[in-house]
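A short worksheet on the structure shown next.
Coming up: subunit A.
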Amino acid sequence: MAAKDLAIEVRTKESINAAGAFSIAILVIFSFAFDPLSDSMHEFAGGLLWVAFAFAGALVFNRGFARELPNECLDALLSSPLSASSLILGKALANFVMLIAVELISLFVFGIFYNINWAKHTLELAATLALATWGIAVLGSVFGAMTVNLRLRELMLPVIIYPLLIPLLISAIEFTTILLGVDPIAPSDWLWLKLLLLYDVVFTAVSILLADTILVN
Partner candidate 1 sequence: MREKLAYGLSIAAAAMFTYTLYRIFLMLPDELMQGAIYRIMFFHIPAGIIGMIGFFVSMTMSIWYLSSKDLNFDSLAASVVEVSVLFASINIVTGSIWARIIWGVWWTWDYRLTSQLVCVLIFFGYLALRRAIDEPTQRARLSAALNIFGCVDVVIVWKSIEWFRNNHPGPVLSIRTGGGQIDPRMDHTVYLNLIPLLLTGIALVLIRTRQEATAREIDSLRRLAHAAA
Partner candidate 2 sequence: MNMAQNSTFLFYGFLAAWVLMLFYVISLARRGARLKKELEDVKQLVNSSQKDRQKEIPSRVR
């Protein structure tokens, strides 16, 4: 499932291009809001990055299930032997990979524009990116499926998803700011990473449980 979506993406590059451009645009716009080369930039760095990623993510999910609408591909998928949860997880995996690609590009650009060294704690940063992006991808996939047939789909999805994502974004922002900052990581800071893990586990479980409810034909 994921392989199919990724194959389409690699050939057309539609989502990654749009999301990547959008993310970089946000970074540029914010450079006018704050002084990008000041020392206090470290405090905003995490927040700025995750705002950009969250909004770019919305672009990716909107395409996710909408892509299946023409030619009734969605019905075909639903009647296939694939279970609903593997459908959703497959989409989530594809979204995850695409989002990570966008994030890596953005991180690179961000480091240049804002003079932030993000290679200090690469392992922890990678873990944060992976965990937080998975959470965003799962929720985006589930609610993308839920809203695919609604009118005002593009409006409904952000309205529903962003409040739900708040705890995930808080944790990601907090920990990323710490990782990009000058102080060493305090023992109490690992709380945020644990919260990210908890969030992922809980919501992946709930998604699997409710997949049949959401995608029944």
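Candidate entries met the following condition: all candidates are chains of the complex that A comes from, given by their letters.
What we mean here is this: a contact is a pair of C-beta atoms (placed from the backbone, for glycine too) under 8 Å apart; a residue touches a chain by one contact, two chains touch by 3 or more; residues count from 1.
Predicted model only: the values in this text are computed from it and were never measured.
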Task: In-complex contact partner of subunit A, selected from candidates 1 or 2 - done: 1
Task: candidate 1-touching residues of subunit A, taken from the complex the two chains share - done: 139, 142-143, 146-147, 150-152, 156, 159-160, 162-164, 166-167, 170-171, 174, 191, 195, 198-199, 202-203, 206, 210, 213-214, 216
